[in-house]
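Right, one structure below, let's go through it.
Excluded from the complex is one protein chain; the other protein chains are retained at their positions.
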Amino acid sequence: MDDEKYFKNLTNRERAIFEGGISMGALYHQFVGTPINLDTCDSLEKAIEESILLQPAIIDVDVKLDKSMIKQACGSAGYTSLEGNMLNIEITTKVEDIAVVTCISYNEELQYPLMYIKE
Amino acid sequence: MDDEKYFKNLTNRERAIFEGGISMGALYHQFVGTPINLDTCDSLEKAIEESILLQPAIIDVDVKLDKSMIKQACGSAGYTSLEGNMLNIEITTKVEDIAVVTCISYNEELQYPLMYIKE
Amino acid sequence: MDDEKYFKNLTNRERAIFEGGISMGALYHQFVGTPINLDTCDSLEKAIEESILLQPAIIDVDVKLDKSMIKQACGSAGYTSLEGNMLNIEITTKVEDIAVVTCISYNEELQYPLMYIKE
Partner (left out) sequence: MDDEKYFKNLTNRERAIFEGGISMGALYHQFVGTPINLDTCDSLEKAIEESILLQPAIIDVDVKLDKSMIKQACGSAGYTSLEGNMLNIEITTKVEDIAVVTCISYNEELQYPLMYIKE
């Protein structure tokens, strides 16, 4: 990356965490609101994965939208808007030899979608 | 559609124009900003098409992102953010027997992406 | 407007309906997902109104976010994401002497936020 010198104040792990956070915040606010139903999950999952893979330090993106929530939310209109609660996503960032997995999933206890770093 | 009674004050053509406008405004503001390069155009085009096809009265969506603009905008980062200028889209709406084609494309004269109804 | 010639195939009323649809679709997909609680409704309502007023043919925008829905949705996190259900908005478009009011509000019968033209 040409931008390396701008990150000298971060350890490799800190940078991996930073880039994971950016990309998770990015995809949440880019794609929440997209019209969706069960038939279109595949194409949206793929578009999210491919677009987020372009961002710095990302080496893997795995997107699983919650089909049962989506099915339930599709009322008389036959489709719904993608919500944060429906996101199950893991983004792997790697900076030199340090890899970090940033996740979002709906947290039953907190009752909202939590973004966190996997152990 | 269950919502028919709410549109009694519109002719079929007016409703087709209304729904075309809604969906064009929707997709512009939903997807502008998405990270993109030449390798990810296909998956984003498909996701836009499938998601917008879900909306009321839409019977066809054809999305062609401007590859030469995208290529040019991809600088040292290897990708760019999708901009309105890059959109070439036709949405066909149909209400009973009346079909209308709503378009967006970059207008050289006006120097911005124009949304309009095709003759 | 410099773009008048591109709309010769529309009546003034059709164009007013088209621009109302575009702007309603636009604001829905631009702002749904924004972090919000009761304290920030005012600034978000104002930003939506001012930004949408810039779009073609718009002469008035009135945004009222549903405070009771927002309050209820703010759980342990103290805030929520703006959803389509929370929007009560009227956009007035005018083309020459013809004005049209485009609305969105949550429709109890349909159980989703309906976009429609006011009588």
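Going in written order, the chains are labelled A, B and C, and every chain counts its residues from 1.
FYI, a contact is a pair of C-beta atoms (placed from the backbone, for glycine too) under 8 Å apart; a residue touches a chain by one contact, two chains touch by 3 or more.
On a predicted model such as this, the values are computed, not experimentally measured, just so you know.
Touch with the chain omitted from the figure is made, among C:Ser43, C:Gln72 or C:Gln111, by C:Ser43.
Within chain C, the residues in touch with the undisplayed chain are 2, 26, 30-31, 33-37, 39-40, 43-44, 46-48, 50-56, 76-79. For chain B, the residues in touch with the chain missing from this view are 28-29, 32-33, 75-77, 81, 83-84, 110-112. Interface residues of chain A with the unshown chain, by the touch rule above, are 2-3, 6-7, 9-10, 13-14, 17-30, 102, 107, 110, 114-117, 119.
FYI, only the chains that are shown with their structure count from here on.
Viewed as a contact network, the protein chains are fully connected, with every chain touching every other. Centres computed as Cα averages put chain A at a distance of 25 Å from chain B. For the pair chain B and chain C, the distance between mean C-alpha positions equals 18 Å.
Distance between chain centres (mean CA atoms), chain A to chain C: 28 Å. Shown for chain B are the residues in touch with two or more other chains, namely 2, 26, 30.
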